[in-house]
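Of the protein chains in this complex, one is absent; all others appear in place.
Letters are used for the chains, namely A and B, taken in the order the chains are written, and counting of residues starts over at 1 for each.
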Amino acid sequence: MNIVDALLQGILLGGQYALFAAGLSLMFGVMRLVNLAHGDIGVVAAYGALAVVNVFVVSPVFALVVVLPAAALVGYVVQRLLLQRTLAPSPLPSLLVTFGLSIIIQNVLLMTMSADQQRLSLGPLDTAAIRIGDALRIGVFPLGVFLLAAIVLLALSLFTSRTQYGRLIRAVSDDPSTAELSGVDPRRIYAVATAIAFALVAIAGVASGIQTSFSPTSGSLFLIFAFEAVIIGGLGSVWGTLAGGIILGVAQTVGAAFAPAQQVLVGHLVFLLFLAFLPNGLSRKKVRA
Amino acid sequence: MPLLEVEDLSATYGQVSALRGISLSVEAGETLAVIGANGAGKTTLLRAIVGQVAVPTGRVLFQGGDITHLSTFERARRGIVMVPEGRRLFSSLTVEENLKVGISARRPGAWNLKSVYDLFPLVSERRHRRAGLMSGGEQQATAIARALMSNPAVLLLDEVSLGLAPAVVASIYSNLPAILSNGTAVLLVEQDVSQALRVSDEVHCLLQGRTSLAGRNLEMAQITDAYFGYERRTA
Partner (left out) sequence: MTMTTPKVHRWTRTSIVGVAAFGLVAVVAAVLPFVVELASLYALIDLFILLILAVMWNLLAGYGGMVSIGQQAHIGLGAYGIVVIADILGINPFVAIPLAAVVSALLAIPISFLAFRLAGGYFAVGTWVIAEVLRLVIVQVPGLGGGSGISISSLSGVDRILRIVYTYWAALAVAVIAVIVAVILVRSSRGLALTSVRDDSIAAASSGVRVAYSKRLVFVVAAAGAGAAGALVALSSLRVQPDSVFSVQWAAFMIFMVIIGGVGTLEGPILGAIIFFVLKQIFADFGPLYLILLGVIGVVFALFIRQGAWGLISRRGSVLLFPVGYRLDKPE
């Protein structure tokens, strides 16, 4: 029964990882840019939510109302002013700049916030659970996050496939100079994509902050988990990313059931297995360089 | 006043000079054909007009205004739209989605999804197919349709006949009158000189980056000489 419980928890955890992965994957898909500060943005969002909760004495869910648009705005501005300059055939400039940003963010947090683990709380909902049968307990919050992730990913998928902006994002990621011939300003599209990516990781960061604790350096692990979910899931569809997140989540929780405290390592090893034998992940598209 | 004017234009790729001292003009509703051998600079000329190539000297004027320093998408929004060489459709989008991208130029006009589908029934039939999965002729029609969706004031066509069967090329060019009837000016690059002569009001011949001949109602012999760079000795 332990395993089934672990399996369920892993699936639910996968939703959260998929949320982390979606933003990373979006930015790479549109701009061929891997944002090494991705996880740290999520942590900043969590701290932001904490600040809102402490100042306005509201639930973290309502804090999202403030944090989300703020994250999107920051993403837009960061892309237009900073990251746009790093877009080049070589990945070097963007990697160097985003890595530098990651270090700055983590250390600013270390300086201004306590280095202790922090936690966002939903009150009694934190530990509430639904019982199924005798031995299965599904946490209400993890279930909620999974459903939220599914809804957000669905919204993202519909956005890219049905709206004009979604079409433009796909067009620009195919061929930016030809898109310009039709009157599209690629820089604005990149900025919109970054805004969406930052918003996605903000949701993920706040959700993670409620489910587990976070600290100034948590961003590194968030980035790694997002990356692993993206690679396992393969490039291409939003649903591949969800599948990748689920596989990673399950690998971690089932691994923890067998070897407690090795949760993260098992996830890494499963990731490496995928990398070795299924380098394109679950999708049929090749990982573009 | 001409709709589009190019004044003493030069263009470079890095340190390599591709065009020198080019001047031409196009009136509304007219067609100008740019011909020349491979490497003469025809595509470079179109790309310079549209803003994709560095222009160290010279000017591009649209409706009398200097647009030389505008970016490509700004020119598109003013109505200068190019159908690029090789079609360059967005391969992960469907045909209809490709057309809808053309709306980004935000220009009002006669061309919309319905009227474009009326002009190109074949494109209409394929509207939900992925753009990469069509024949050359269908792709070319789609690319032109996409450009029309931006309601161009000046439409630039770069080698639309490339790789297509003569019948297909003829059917594509048969649509030209409908395009011109809206007052759109057309500037086309064409390898096939007789095809170019058939559809154009004026011809501009390039040779190694410079103008070798320009004008209306030119004789084939003149054109051939200009194309290849012969200097005919009058007996």
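Here is the rule we use: a contact is a pair of C-beta atoms (placed from the backbone, for glycine too) under 8 Å apart; a residue touches a chain by one contact, two chains touch by 3 or more.
It should be emphasised that the depicted structure is a prediction, and the values quoted were computed from it without experimental measurement.
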Contact set of the excluded chain (shown chains only): A
Residue among A:12, A:33, A:120 or A:192 that touches the chain left out of view: A:33
Options A:67, A:120 or A:223, residue touching the unrepresented chain: A:223
Touch criterion as defined above, residue of A:4, A:55 or A:103 at the omitted chain: A:103
Residues of subunit A (touch criterion as defined above) contacting the omitted chain: 28, 32-34, 36, 82, 85-86, 90-97, 99-101, 103-104, 106-108, 110-111, 220, 223-224, 227-228, 230-231, 262, 264-265, 268-269, 271-272, 275-276, 279, 287, 289
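Convention: only the chains that are shown with their structure count from here on.
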Where subunit A and subunit B are represented by their mean Cα positions, the distance between them in whole Å: 44
Interfacial residue positions of subunit A with respect to subunit B in the complex: 164, 167-168, 170-171, 173-175, 177-186
Interfacial residue positions of subunit B with respect to subunit A in the complex: 50, 52, 71-73, 76-77, 81-82, 84, 88, 90-93, 97-98, 100-107, 146-147, 149-150
